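Notes follow once the structure below has been shown.
Removed from the display is one protein chain of the complex; every other protein chain stays in position.
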């Protein structure tokens, strides 16, 4: 772990000079203009400081947008330690800017400890995560007794998982041996916890006890939380930020609509107009993808397993077909299912020469990359980073973007700031709820109350010049809602 | 009530000759081709006859599409008596065709008793409803002891309300006196029940006891059901068909998308392209309306009170403004809110000369028609039926369609058959659930289980040439759903 | 010719009472609001009366929009006699309103002589045309020497053709015998001219000499004019109004976009969303048709013979295929080619049950109706006027709209007023050019100068709230155009 060894003693990030930090500061300033939700919260809560006393451990892609989130949390009174939740997703200039802080220097940083850089190893990744849990310096500085955070802001659930596992093994008195069937990454986690247990028998137990709650961003992370809750093993309350309307219906649909064509263009420069684009899955991701491709003049064909979504696709004017039925006509495949092997090697072998394969769904296993790598006679040629030509035994080639991983991240820059502002405003509101209104949330998994979901939307209207209409008291009474909302029943589908 | 007096003794409908019935038969045949969900159910349940023994009292617009619904219910074994749920909505040729039946004649009808014609008075309307509850002839024919139906298929809740009120007053031993504050219609209902109580003290009590359940179609009717249930007064289980995805997300959005331009064209022949169309409300109705108008080349401006829906409208590319901010630019106003007075007299006075006002939301009070009628100096000129020019004191005029009532019904022909096939397939499945699986449904209000919602969609795919993709067992396991569905969590928003 | 015999002596139209005229007057008033181009011309030329002295013989569908055109011509000083150019296209209430005039009564008409009613025979049609050429009453009234008009406003070229044939036969001294190969209609024309020649040997020669010019509206009529000019046989200058940008690019594209879904809805009420619509031809008509169908959520497939238009269709996101390749998937066929037999009997036999066939192109021979009528075993069932089910030997049926003729006219109401305002403003400007600036136009065929084409557009902007930007003199100089236009080179494609 040499790469991080040196800076650790002095600084949580490898800040060589101020240039990187300054570049990051520029971008943060531009991003602030596109994140009106967060900026509004800074204004609203400048005086009341609802997060005063909060010690937030954040585990979420360390990007420019996250920088605006972090500075919002601190503006509301919180102290923060941060890691990225993905080994590739850190934007180093954003990390540098946050570490240095607006007025700091490398020698006298005024910012937030961030443990993240682009291209970590798995060992580094989990080492970083452990650092973000280590608040002993802060405790020492104020002569307090804590060892870790009292809040988690999570994306994917790694931080939450570590606390749960750590406490479990402390209860058990032992960390189980790594099994051959364990993933490489789980082995790293077990090593970490083995070392931890060797040095302290109650570290994670104490942390777990201190934590007032976690807010979680992703489908995957939320799924784990519901499982823990169902098993009676959840240790602190959780807010499922993912299922806020202003999160799931916005970043999936509108984020992908933006970043899919962006990724295709940066990766390939291929004209989208006139092409046949096959969108696998017509959930929110697929809906955004299909709209974007049609908006560029492509002919879109959709596949679905859910008959309701399939019918929606048809009613929206798309052809709905199985991929194998039209494979020979397809120029671009876009996957957005959250499922595995929706594009098989057989599909790939049937594609046109130089057809493009782009995943905007979930993991790289949406496409059978493992199968492709094992395919006899296939040759992989790097055209440029994140763009590979696979020469197939058929004599044809295909272009695979971002090695089958999320190409809107790998070939473009992910969701734009405005979309993230919606998601992150939900995060901040969830942190306030859990920290400042702890009594409202016995251990369990919650979604944000609808009035807060509506508030998130409300904070993004002015920036778009949207004039909201107000109900008269009589109208509100007529439909049986408060004038100020919430306006819809819980199951309303938007 | 002379108009209906004569036929009652012999026939439930005023069948003068077979011409009307034959015209209706033609239209039913064409509609069947557009209602694949219902036709599939006929096939699927031809042998098992799950509704054998069911005596269904239906209260739902007696249109050509409803005719296909009725014949589907009977094909599944049910006996049926029918009324319209609106005094204007009956298509007489459809009613005639159903009464006469496919092989019958006026003298020897082979069809279903229908008590409905276009343009009933309130007295006639409730008289019809009462007839549909009177199954004494059927009981006599089979020497059975019942007096009424054992199932209700409802639209708006009038039939359900009548049973509840009737039984209540029988329990009370008296029908309350009509109050000055009672609506005219409620007075008619009280009269009816007063007469009923005079002739039988347990008619509605017995009917209520026999009824296994009701399936309800509308937001309004469902709202009443939840209120009854909350008050502990619901007498039998109810299925809320309205909140099936294949109902609410389909007829509101895709139905309005179709019927709004249709109604505008039939009413006014005004070019929609290039016009400024203001859509009040961006729920499912507003979403469909806005899409249709944009699809015709109009410039669409939207208003909303709910910040989430407002943000959706902005993200979909529409200007979002308060009506009063842009009133002078508007050529066509479309209301779809379910609220009252969203277009005020003041708005109307600010419109351009011959601007068009069209309601596709709910009641005629979305527009302040009452205020307009009281407006000093305003003159109403009939251009043609359902199209009125209101000459305003400003010297300008506006065109009001369908007197402020639903113009997609009044100026066009309502939702097309394919859309209704979705809604009605839900109705039939709900009837089967309640009748054949009574034990599953203790008294309460239910939505259809998601697998049936998905089934409704599934039955409409072939007609549109949709190929559904099938999950492999491994894929199904990966995302934790059965191969055959249901595929989504309950709160999934589509 | 009994139907017209009586009124002829007193009145040019069968005006039974004032009710029809009043209904027409209402509609004319509403249409005026949608025809800002014509209304602007009335204002602009109220004082100068550029058509004073003009005697215009108009031959153009006698609709409400044409009524506004006629009253514009008279407002500019012209006298007018009018016929429809199609036996079915007259709207009787419009004709009545024009004949009676705004202040007239049937006994004392104050309007314009119109010879047209819905549903003429061919004999009646040509008798009407002849009446519109007979200005002897007007000549008598003012003691003048003319016998006919001095201007023609033509749609399809029938009026122009009659003058040319009439003069030719007068020159020849004989009308040729009708040949077996002549069409029925041409036989009627020869009969008419035979009678004419019998009563006057120089009637058409004198008329031709008096005529200063003709403005022609249609592709067909324009084609005839260019042929006459090429053959050196054109007798007076002609302005090709059809090729004004504000005519051909507007009524074809935006008119069809409006009236195609309108016609489908009125004819069939079939949901367009989700259906497969096949558009034959991707010229301006096809472009408008495809846009309208996509705007309703249909999946559109296009066919083309011209590779440039085919490539445009692909770049606009449509599948481009031959009809026979996808015939089994098609729900609705729309033809817009101007060619013959683009839908063959073989195609029709391959369609899905109850597929719809709709022509918005040109003549009824776009679809092989003649072949269908001869098809062994085919049965034609009238569902309602202009909607026929053809039961095919295959056991399937198709729905043919308007018997294969233009369904946007037969099943809907044709182009809306706003679109016609563009076309008719071109007509009026062409009439002014030819009549008031005769010296500019030696015998030949002309298009309107581009500055007038731009003027037509300019007169329609205010009604749509369009703000036009003005060039600064420096900007105008930079791109080398006058500040006030014209702005584009002649071959600019828009």
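Each chain carries a letter (A, B and C) given by its place in the written order, and its residues are counted from 1.
Convention: contacts are C-beta pairs under 8 Å (C-beta built on N, C-alpha and C of every residue); 3 or more make two chains touch, one makes a residue touch a chain.
Only a predicted model underlies this, so the values are computations on that prediction, with no experimental measurement involved.
Among the chains on display, the ones the left-out chain touches in the entire complex are A, B, C. Although one chain is not drawn, the whole complex shows that of A:257, A:405 or A:488 it is A:257 that touches it. Checked against the hidden chain, the listed residues B:273, B:336 or B:485 yield one contact partner: B:273.
Within the whole complex, the absent chain has one touching residue among B:297, B:404 or B:486, and that is B:297. One of A:52, A:144, A:354 or A:379 touches the chain omitted from the figure, and that residue is A:354. In the full complex, chain C touches the hidden chain at residues 243, 245-246, 248-250, 254, 303-315, 319-323, 325, 338-342, 453-455, 457-458, 460-461, 464-472, 474-475, 478-479, 485, 487-488, 490-491, 493-494.
Chain A residues in contact with the hidden partner, per the touch definition given at the top, are 26-27, 30, 33-34, 254, 257-258, 261-262, 265-266, 268-276, 291-292, 294-297, 329, 353-354, 381, 383, 389, 399, 412-413, 416-419, 464-465.
Mapped onto chain B, the interface with the missing chain covers residues 273-274, 294, 297-300, 311, 314-319.
Following the convention adopted for this analysis, only the chains that are shown with their structure count from here on.
Of all chains displayed, B has the C-alpha centre closest to the centre of the whole protein C-alpha set.
Put simply, the C-alpha centre of chain A and that of chain B have 43 angstrom between them.
Counting partner chains per residue, chain C shows two or more touched chains at residues 273-274, 294, 297.
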